[in-house]
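Shown below is the structure under consideration.
Only one protein chain is missing; all other protein chains are in place.
A, B and C label the chains in the order they appear, each numbered from 1.
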Amino acid sequence: MGEVGCSARVQREAMAHDVAKDIAALVKGLATTFKHLGRPATTVQYPEEKRPVSPRYRGRHMLMRYEDGLERCIGCSLCAGACPSRAIYVEAAENTDGERHSPGERYARRYEINLIRCIFCGMCEEVCPTQAIVLGHDYELADYDRADFIYTKERLLVPQPTKGPTSPPTPSPTRGGGWVR
Amino acid sequence: MDNLATVTIDGRVVKVPRGMNLVEAARLAGVEIPVFCYHSKLKPVGACRMCYVAIEKVPGVVTACTTTVTDGMVVNTKDPRVVKAQQGVLEFLLANHPLDCPVCDRGGECPLQNNTFGYGGPVSRYVEPKRHFAKPIPLSRRILLDRERCILCYRCVRFQKEIAGDETLTVINRGARVEIATLPGREFDSPFSGNTIELCPVGALTSALYRFKARPWDIRSSPSLCDQCSVGCNVRVDTRNRQIVRLLSRENAAVDDGWLCDRGRFGYEFANHPDRLTQPQVREGTRLRAAEWEEALYQAAQGLRQVVSQRGPGTVGVLVSPRLANEDLYLAQRLARAVIGTSNLDYRLTPHPTVSPLRPDAASGSIVGLEKARTILILGADPLNHQPVLDLRLKKAASLGARLIVVDEKQTDLAAFARLWLRPRSGSLDTLARGLVHLILANGQVNQEFVDRRTEGIDALRARVADDTPERVAASTGVPAPLLEQAATLLATNGPASIVYDRDLGASDDGAAAVLAATDLALLTGNIGRDGAGLYPLVRAANEQGALDLGLMPRRPSPPTPSPTGGEGGHAGCPAGGMTGAEMLDALRAGQLKALYLLGVDPLRELPDDRALRDGLTGLTTLIVQDILPGPAQELATVVLPGAAFHEREGTLTNLERRVQRLWPALKPPGKARPDWQIIHDLARALGTSFDYAQASDVFAEIASVVPTYRGLTYGKVGLKGVQWPLDVASGQEAGSLYEDPGDTRLAFTPVAPSTARIV
Amino acid sequence: MPFEPIITGNVGVPNAWEIDVYESRGGYRALAKALREHQPEELVDLVSKSGLRGRGGAGFPAGRKWSLIPKGAPEVYMVCNADESEPGSFSNHELLDWDPHSLIEGVIIGSYAIRARVAFIYMRGEFWKPTGQRMEAAIAQAYARGYLGRDILGTGYNLDLHLFIGAGAYVCGEETALLESIEGNRPMPRPRPPYFPPSIGLYGKPTAVNNVETLANVPHIVLNGAEWYTRLGNPPRNPGTKVFSLSGLIKRPGNYEAPLGITLRELLFGYGGGMLDGRTFKAVTPGGTSTPLLTAEHLDVRMDYDSLPAVGTYLGSTGLIVMDDTVCIPCAVYHMSKFYQHESCGKCTPCREGTSWINAILYRITHGQGREEDMPLLLDLSDNMGGRKTVCALGDFAGFPVTSSIKYFRQEYEYHIRYGRCPTSCQPAEERQWTISQP
Partner (left out) sequence: MSDGLRLSAKTRAEIERLTTVYPVRRSALLPGLRLAQREIGWLPREAMDEVAEIVGVDPNACYALATFYDLFYREPVGKYVIGVCEGLACHLGGSGRVLGWLKERLGIGPGETTADGLFTVRTFECLAACDRAPCALVNDEYVGPLDEARLDELLRELRSHPNWSRVSGVGGRGSGASIPDPQYPTPDPRHSTTDTRHPAPGEGRS
């Protein structure tokens, strides 16, 4: 019991110490506040304002075209094979001289990415032999309906270049990513 | 062992049979030797030069495929010279091979890709422009050729020449301009052409049907069976997106030897058909409307009940397709006999043929047993049309030294491979067959020991064929007597001999007598019950043998009804008599049938246009149509029940050599369709019986318990390769040939005069 | 050395191809002797003892070849390879022109020795006028005189001889391709093993395939004995004579029968009359283009089956195409490679692709687009297709001119690659004298 009584002084000293510490902390904290008072704000007014992303940022996919407007995608399905979350679905079909989508024999009739499944790892881009699928910088991917997260070929394909193809493209030995036809 | 040689391959010592080539020997040793042109089923040509190995004490490198093992041979597959030579070959091959793997259907499962990855050099030094051709060019409706990709291993041409026995595909030009081709304007029209796609080690020959449909990594594979004919070739079903994208061979040496015919390989499109039945339908006034299963089954049961109670079970008929699985057939006959109480049950719409008096009614030997035959009599059978892959087996037997005797008025495909081709005049097949019996008897070529020990009734036979002298037979058949003599001698003395005939031959008068004479021939010469010696009545439909085994016809012993306690019951409640399919159709035309249950059968589709039949169907009180695709009979149906296709269900099929083989579900049935056995089961329950099978294997277990020939069979035992019934009671293993064991019963020569020999 | 021609004895004799002329010069005496006085085995022994080696190029002992035919085989074939197609050799052509009967006689004796009932002479398709016509007539005459057909000379021996004419393919000179050609298949060489002609030959039956010159020697050996033959030429391993075909840039091109073991110098400068005026010898193909080249340093090498391998080349079919100092070696080799590219049958990968590739590289080099790395590439490709890596020897043959020319004339390739043009004028001189060979 005596031990409690004898500690009254010690308790008092400790209390004074705590108060001092609190005040010091307060001052320190306010110092940071005051320090920033005059500086410009770092908060970005999203969505009115957007922060730039790094060049290697992996956002929404795009299906690219050659300069002459032909699709780069040949429907080879390698992206689907490489995709760790099995988010890509490709259905290929044959080009005809009357209806030509890509150089060579084959093009993607359907090309779909399920962006809910996609983990944006970039494997599809890595594996693409024609550099057709590219992860872009678009990250605003919210939507109201789950079905709308399945991005179809029409949504993924970049628009036709403004000046259309001047002549029917002729297969050349190499074009695009060193893929040899 | 004398016939084994000890070889060392990369330090591994193995004993292999003498005469084996080094590629196979290395496989046994667990060493891979890369190949392109070599294929175990084809003769080695040594064209691709990929399979180099170094052999101790032999200078340089040699090709493994053309080198056979010798005792004490020491082989090195990793010698620096070998590595360099193989890199060289791959560099040569790739010099002109386009690197279009991403669009090539073979990409991902391509031996050239694999071998390049495994044995090729890092870069190519080829800087000249590559060879370019117009591509692809169609060799046929089914097969496309990309000449840029061809590496000229000649597997396709060799398959056609060595296995299929034709030159429908050939090689043209010389040197670097060599191409695979056909004469301009000529199609690659072999009935086995699809095998070349599978043999092609690159994407040079590709399937037009499979073109760009899938890549190997987005395919799901499942084992299955081809249901196009009675051979029962084993297939691999590749599916994508709930569709079959292709069928590949799943080698079963005993059945198909690794080959498929084009009908089987490309004939799957019905399963993908957009019109597949996916929903039960019931009649509402003049049209059918979709219904739920409960309603459809209720309506079907009500309809049947009503007819049975008002007009008696004798006015109900059940027609089943011989392409349905054993499980479906078994339940169908139980439903008919035990539940509905009718024996108006059949798998045929045409009259039954006369068959050999030997029982059981099945081929006595095995398909692979034909390879052991020295003589094969092919009597009025055209396997190319009805059992195509068996045609290949018969050609293989011929190439192994069997003498084929073709008896056919028409020039069948096998006639070109036959030692003798006898062309009896139309309608004289029986005379010819009896002439052969006469000759064997007259020439004393009878296998007396066998006849004495195993048969009875030879004297009656002798008397019956006494008049069929070669001169008379020659006169009435138009086959010269010396040819008859040669055929009889081959059959009797160049044994073992097998006799192959079309089971449907017995449907014609002369054919019926010929079938009986064929049995006599087999018994006289003792050619039955051994390897290479047998009687092969060839059935046509995929599970026709199963339908025979399970008694899917009236006036034939039916499987006993299992007792409620699970043991074997009796035939109680199985009505005797009953109408065959042909008789039912007659009754239908006459308005005597009131209810019909069609399982996978559509008389309006399968028979020539028949007004009376259509009227008969229209006049039915109840017409239940169970099928997978729409057909004309459905328009008249009161209830339509959607079934499952062969690759969407479990079950077993029995092929022409009594081999019970399994089906596996590769896909779910479309929509609300169900496997046929399940529909029958559900219908029986709707009729108030206590059918209780949870899965297909339960049905099969019951078949095995009540059908003597299927005793001991289980799904596990059937496995991936199938089992030939019957199983040996003691060992549980395949018993092999029928009629092997003499037992007590003697085999009888044709018991009655041919003119009255109609059985069934 | 006093020298009496053996197999070219009838060349130049007026109407030597007529059976009367041939008989009057002692023809068919050997046949009578062989059939009447010898058992087949004795003939095989006789030819073995004579040391006669196959004249087709490989030099395999002819008697040994016959002895490999299994005794008692029910069906045996004799095939004479008269498909002479090696660039630079034309000796069979001339022999067949003048002396078809001596070959027929040799074929009959050979067939008898191996107990063949059917024999073929496979002649290349280009030889029709007059060679094939004379051969056909000669066979008909031989039938008429009872040297062919049933019961030959009353000995009970039967033989049918077919003249089978090709349609233009170098590869048919390869024995198994030749057999395929007779069988009506594409003439692609068969892998050996298992298709060794003595065991699995024509129609899958034991078959002896012998060259024209080999068989033409046989009657003489039968008449004069093995002993006589072993003293000729360069015994013991290279007895007998050989017809050497000299062509190219030499004064007297033509066929010359000479003893085996004659020196290259004697052949070129003695028989051949030496180089054209003002030229110097540069290189020669000792056995057609399919053998590595010889150069001036090899002039004293002896021309036989064993001396040439010692200097890295082969006797081959003894077609000597002479090149002098006006010839650009890479251009000449490009021409040779064109031949192999054209003649490769297309069966084996290395030969099919390699001959085209080498031809394309040589085209670039000789047309001013050579690269530094092309020479090692040529050598490596020749290595990848040579060294018995192909079914037949065409793969090796195609590499020989390339490797040997780079070995001896590397600087010419370097010149081409560096300066993009020929070190010499490729155009052969205009003032070449035209001579038709008549030995």
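Quick notes
The rule we apply is simple: a residue touches a chain if its C-beta (ideal position, glycine included) is under 8 Å from a C-beta of that chain, and two chains touch if they have at least 3 such contacts.
These numbers were taken from a predicted model, which means no experiment stands behind them.
Although it is not drawn, the missing chain touches B, C when the whole complex is taken into account.
For the options C:P219, C:G248, C:P292 or C:G370, the residue in contact with the chain missing from this view is C:G248.
Residue-wise, the contact with the chain that is not shown comes from B:I172, picked out of B:V13, B:V58, B:I172 or B:A475. Screening C:L232, C:M323 or C:C351 against the full complex identifies C:M323 as the residue touching the chain left out.
Touch with the chain that is not drawn comes from one residue among C:R186, C:R352 or C:K389, which is C:R186.
Set against the missing chain, the residues C:N10, C:T313, C:S356 or C:S382 yield one that touches it, C:S356.
Although one chain is not displayed, its contacts with chain B can still be listed: residues 96, 128-134, 137, 166-174, 176-177, 179, 181-186. Residue-level contact of chain C with the missing chain is found at 75, 84-90, 92-93, 118, 123-129, 132-133, 136, 162-170, 181-187, 203, 245-249, 253-255, 285, 289, 319, 321, 323, 327-328, 331-332, 334-336, 338-339, 341-343, 345, 356, 359-360, 363, 366-367, 422, 426-428, 432, 434-437.
Assume only the chains that are shown with their structure count from here on.
Taken pairwise by the contact criterion, the protein chains link up end to end in a single open path, with no chain closing the loop. The greater number of contacting C-beta pairs, out of the two interfaces A-B and B-C, is seen for B-C. For the pair chain A and chain C, the distance between C-alpha centroids works out to 74 Å.
In chain B, no residue touches two or more other chains.
Multi-chain contact residues, meaning those touching two or more other chains, do not occur anywhere in chain A. Across the interface of their complex, chain A is touched by residues 98-100, 102-103, 107-108, 129-130, 135-136, 211-215, 217-218 of chain B. Within the complex, the chain A residues that touch chain B are 74-78, 80-81, 92-94, 104-106, 129-130, 173, 179-181.
Residue ranges of chain B in contact with chain C, taken from their complex: 44-50, 52, 59-63, 66-68, 84-85, 88-89, 91-93, 95-96, 125-126, 128, 151-152, 171, 173-178.
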